[in-house]
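Working notes, structure below.
The complex appears here without one of its protein chains, the remainder shown in place.
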Amino acid sequence: MGAIEVRGLVREFKKGPRAVDNIDLTVAEGEIYGFLGPNGAGKSTTVLMLTTLLPPTAGTATVAGFDIVKQGPQVRASIGAALQEAALDRFLTGREHIKLQGSLHGMKGADLRQRGNDLLERVGLTDAADRKVGGYSGGMKRRLDLALALLHRPRVLFLDEPTTGLDPQSRSALWDEVARLSREDGVTVFLTTQYLEEADALANRVGIIDHGTIVVEGTPDELKAEVGRSSVEIEPHDAARLADLERALAPFGEPMVTRGTRASIRLNEGVGDVAAIVRALDAQGIVVHQLRLREPTLDDVFLEKTGRSLEGSGDNDEDETPSA
Amino acid sequence: MSAVLATQVLVISERSVRRTFRQPAAIIPAIIFPIMLLFVSAGGLQAAEDLPGFPSVSYFDFALAVTFMQGAIFATGGAGTDLATDIETGFLSRLSLTPMSGAALVLGQLGGAISLGVFQATCYLAAGFIGGATIASGVAGVVVIYLLVILMAVGFGAIGIAAALRSGNGEAVQGLFPLLFVLLFLSTINLPLDLIPITWFRWVATGNPITYLVDAVRSLIITGWDGPAILAGFLVAFAIAVLGIIGSAAALRGRLQRT
Partner (left out) sequence: MSDFLHWLTAVQGIAVRQSSSFFKNPALVLPSLLFPMLFFAAFAGGLSDLNRIPGFDYTPGYTTFQYVFVLFQSSMFGGIFIGFAVARDFENGFARRLMIATPRRSAIMCGYGLAALVRSAVTIIFVTIVALVAGINVLGSPGQIVLLYVLALTSNILGSLWALGIAFRFQTLSVTPLMQIPFFILLFLAPVYVPIELLSGWIRHVADVNPVTFLLEGGRALMAGTTGPIVTAWLVVLIGGIVLGIWSLTGLRAAEKR
């Protein structure tokens, strides 16, 4: 039995469409599962349900073997969560956060102190532990958030967009820590993200969610293989010749969804076609402004499955965090 | 109270107190403002001592009770605004993921309100003594004033908490402020009930719970042991506390949807 088992999970809000629409997924013990999707896709709503903070409208799920509806307290005891926007009290110090949260978990005395110190050390906050959180940087807040989530030694960890808004350095430091948790401690990690490279770098398996439904699921390599062959993207010097360009490219592969003034095709034969393509364009007098050869990425998977690009695609969607 | 609940209430109170006292910008007005108004109105209304029927005390002593009411109103704002902030930032979700009980959340927040209330009351009393006030009911009376202050902090704090849990919005909680100030102004803060000649005002003041709270504290300061006034004050404070806590509990169910 997986650490997380989800069957037919649905969440509706009074006004608006289904935020989460009948999703199924399984996450094995010790696995890092990347839940990838744009803003408003239903990622956070799913996390809120799995962490028992929001009751589902329909469907079932178990986390660490406990039913999220019937066994809320047991689920909460087995999980740690770092929800969006590292919610911390800026008037308390890091150590005071540890004490508050640990006490609420029923930890006390030397055990709590020792565990707190270990975690602060591990996330590199020992020196800052007695400073008020109001003075922490974004990366320090996320690290404290992670330490707090791990305090009571959970078996399953939920990270909701843990690196949104972080600088690249802080981001990679957090990735290292999450990877280590899974590798060395066998913690199961359920991670939501809008960043492809995050899912690619961390996750053993990825589920892509869009408009509340999971559109595809698999290991990053499987998904990329599914999209398959390399593609080429060409921008003509003269935008008016885009249609000519598309016609000229047609014999070399199937057209892909294009953006703006560029044409893309998935190559029938692979990289070897490029020379032939250049000759063909030359023959027709189409001047190439830019030519880019691309190996498949998770973005291609997303584009393929949803018809949109992930980057920036959710900008106009409503905030998905429910205000119940 | 079970040991687990007691621990939870304790740590949440502790945090609430820390947070309150680490925001000087929030508590200094709650101390300074009532004291400033006390001195100003005691100066401006001193002439009221010459009114036939006015109690034979200085207006300063008469007005001292009002500071405690203003303090209680600040308690509403404080407890509510802090909790609303927790809801807005997601801190409440963080707490909800622990085995924290809803009762511990409400009681813990109230612990913060009570601490602030007691601290405020001490400052007001000190200001009163500096201004030359005497407490007619003596040391025991001061103890009773503190008890009433605590009960008021619970009641008004619970109203703020209920508003925060229901709205989840700090501005909405602040919106209660003017409403409570209207109630304060339409009570017996400035003159005793029987010296209010305008009929509608007297009716409003008579039906206004604040009147009984002010009169109870005031009686302990200027009269001594006025049983009915003290009893009425405690009954009203108790009723507000019960209503506030029922309101908080109901709002908590709507807010904490965890399974």
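The chains carry the letters A and B, assigned in the order they are written, with residues numbered from 1 in each.
Everything below uses one rule, namely that a contact is a pair of C-beta atoms (placed from the backbone, for glycine too) under 8 Å apart; a residue touches a chain by one contact, two chains touch by 3 or more.
The structure displayed is predicted, hence computed values, not measured ones.
A.B. asks: Name every displayed chain that the left-out chain is in contact with.
C.D. replies: B
A.B. asks: Touch as defined at the start, partner being the missing chain; which of B:6, B:36 or B:250 qualifies?
C.D. replies: Considering all chains, including the one not shown, the answer is B:36.
A.B. asks: Specify the residue from the set B:191, B:220 or B:251 that touches the hidden chain.
C.D. replies: B:191
A.B. asks: Going by the contact rule already stated, which one of B:21, B:201, B:225 or B:238 would touch the omitted chain in the full complex?
C.D. replies: Once the missing chain is taken into account, the touching residue is B:201.
A.B. asks: Given the full complex, what residues of subunit B touch the hidden partner chain?
C.D. replies: 29, 36-37, 40-41, 43-48, 50-52, 178, 181-182, 185-186, 190-191, 195-198, 200-201, 205
The rule is short, and it goes like this: only the chains that are shown with their structure count from here on.
A.B. asks: Which integer distance in Å separates the CA centroid of subunit A from that of subunit B?
C.D. replies: Taking the mean C-alpha position of each chain, the two centres sit 47 Å apart.
A.B. asks: For the complex, give me every residue of subunit B touching subunit A.
C.D. replies: Contacts found on subunit B: 4, 7-8, 11-12, 14-15, 18-19, 22-23, 86, 89-91, 93-100, 168, 254-255, 257-259.
A.B. asks: For subunit A, which residues count as touching subunit B in their complex?
C.D. replies: 51-55, 68-70, 72-73, 75-77, 79-81, 83-85, 87-89, 91-92, 96, 99-101, 103-106, 108, 132, 148, 323-324
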